[in-house]
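This part shows subunit A:
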Amino acid sequence: MNFLSLFVLLPLLTLAGLWLSKNLKQVHAVAVTGASALLVLTVYLTVDFLLQRAAGNTAEMLYTASVMWFEPLNIHYAVGVDGISVSMLLLTSIILFTGVFASWTIVDQAKEYYMWFLLLTLGVYGFFISIDLFTMFMFYEVALIPMYLLIGLWGSGGKEYAAMKLTLMLMGGSAFLMIGIIGIYLNSAPEGGELTMNLLEISKVLIPVDVQRWLFPLVFIGFGVLGAMFPFHTWSPDGHASAPTAVSMLHAGVLMKLGGYGCFRVAIYLMPEAANELAWIFLTLTGISVVYGAFGAILQKDLKYINAYSSVSHCGLVLFAILMLNQTAMTGAIMQMLSHGLMTALFFALIGMIYGRTHTRNIDEMSGLMKVMPFLAVCYVIAGLASLGLPGLSGFVAEMTVFVGSWEHTDMFHRVFTVVACCSIVITAVYILRVVGKILYGEVENKHHLELSDAVWHERIPVVILIIVIAAIGMYPLLVSDMISDSLVSVIGQLAR
Partner candidate 1 sequence: MDIPMQCYLLVAAVMFFCGIYGFITRRNVLAMLISLELILNAVNVNFVVFNRFLYPEALEGYFFTLFSIGVAAGETAVAIAIIINIYRNIKNIKVENLDNMKF
Partner candidate 2 sequence: MDFNSILTLLRPELSLLAIIIILLIYDLFAGVAAKKYFQPLAWVLMAAHTAWSFCLTPEGTLFGGMFATTQAASLVKAILSLATLIVFLQAGGALSKAESSFKTGEFYVLTLSTLFGMNIMISSGHFLMFYLGLETASIPLACLVAFDKYKQNSAEAAAKYILNAALSSGILVYGLSFIYGTCGTLYFANVPSMLDMTVLQVAGLVMFLAGMGFKISLVPFHMWTPDVYQGAPTSVTAYLSVVSKGAAAFALMTVLFKVFAPMAMVWQDLMYGIIILTITLANLFAIRQKDIKRFFAYSSISQAGYVVLGIMAGTAEGMTAMIYYILVYILSNLAAFGVISTVENHTGRVNIDQYNGLYSTNPRMAFVMMLALFSLGGIPPFAGFFSKFFIFTSAAASGYYVLVFIALVNTIISLYYYLLVVKAMFINKTDAPAPHFRSEKALVFSLAICVAGIILAGIASCLYGGIGEFTFGM
Partner candidate 3 sequence: MIELKAIHVVFAVLALIIVVFSIMTVTTRRILRAATYLLFVLFAVAALFFQLDYQFLGAVQLTIYAGGIIVLYVFSILLTHGVGDKQDLPEKKKVIPALVASLGGLALAGYMLYQETFPAVPYDAADPDMKVVGKALMGLGEGGYIFPFEVISVFLLACIIGGILIARKR
């Protein structure tokens, strides 16, 4: 029994526990226990990972294990983690933990809600620990489908449309992905021998370059859809706007990272030649995403839409940085994934809490909330500041790493796009401050809002935790950046082969 499999097992146990629980109290208890256990497990993993690395364990992946699953196709259940997966697992655990609290107010079919929620996280965990393409893809899809019901049942607004659109677009992406993965698999032994799905093994072989040339776009678009790459991002605003709070948190915070992680781990790692050759196409698209999302956010009126577009922009930066194909930019990309995950979760948590009180997300209908709910308002400002890249919070670290890394390229194309991406930090400031100014500052215009209360304990917990982590990464980035950066060596080696 591999240690990492606990990441699949624990959610499963929690699921079982939820299934058996009788009332809301038990549901909450089980959910919190499960989430805490996972959080503890992840922290333990992180510490142990760092210790092992410090002890000089330089294997590409640690805790690897592989169990034959489908023998005829040589498909394994194979797990293993490197620094990047560890950081993603950490992110997942944090957001799961906070998400459980953020869903506290859901009482209607709470059991089912938490079960789907856990299933979603199960998929995410599985995805991050897998090093077998098939397992990875399976968990990827496991993570997608609960979204439909989570949004459709517990969402708000045009939830049915949004849920359907989100599911279909993401599944559309995974159609590309599936054919890409099959393609990789079938070309994993160009010189004869057994075909394999194992990432590490495939990385050692050279997939014929002309095959790479068409597999790479497929895989990249496949994951790019989830990473909200322009023009495949439109599920994101509608989906996020309609989803319940914790689902938005988890989806924007973690699930969208699956896209970036996948692009990185599958598309670039396995097909470096094509990546070098074709990066420019996707660089253009993601570069557009970065500013497009930011500009798109400016005129939105719905808080969640603003944040969703902002996610498009930030996740665009993730893919953008990955496509820069150098160690610094990629480190930045992973850090941006972490950072965006945390702060967008924070944002969605706060928006959910505000919405729960004001019953509107239209920024024109709110004002002066700083007075009535100072805690939430201050946290919102902090989230905003993190989002616009304030030093000391995680966003800055990530963005700067990305920009410095991107600037390593000396040609005009990369330079221009780097500058364009840099511009996003200004636009981000515009829309963040606009919202902050509109809803938090000023006098309370809606008299009903004066009677609203500030956050209660189960709302404070997630918010505070997220802020602490954001600040921790922002203040002491070496905490994660070294871990990430070390793990990138193999990818960089791939790219240079």
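Here, a contact is a pair of C-beta atoms (placed from the backbone, for glycine too) under 8 Å apart; a residue touches a chain by one contact, two chains touch by 3 or more; residues count from 1.
The candidates came about this way: all candidates are chains of the complex that A comes from, given by their letters.
Bear in mind that the values here come from a model prediction, so they are computed numbers and not experimental data.
Undergrad: Which numbered candidate touches subunit A here in the complex: 1, 2 or 3?
TA: 2
Undergrad: With touch defined as at the start, can you tell me which subunit A residues reach candidate 2 in the complex?
TA: 68-73, 75, 134, 137-139, 141-142, 145, 148-149, 152-153, 159-160, 163-164, 167-168, 171-172, 175-176, 178-179, 182-183, 185-186
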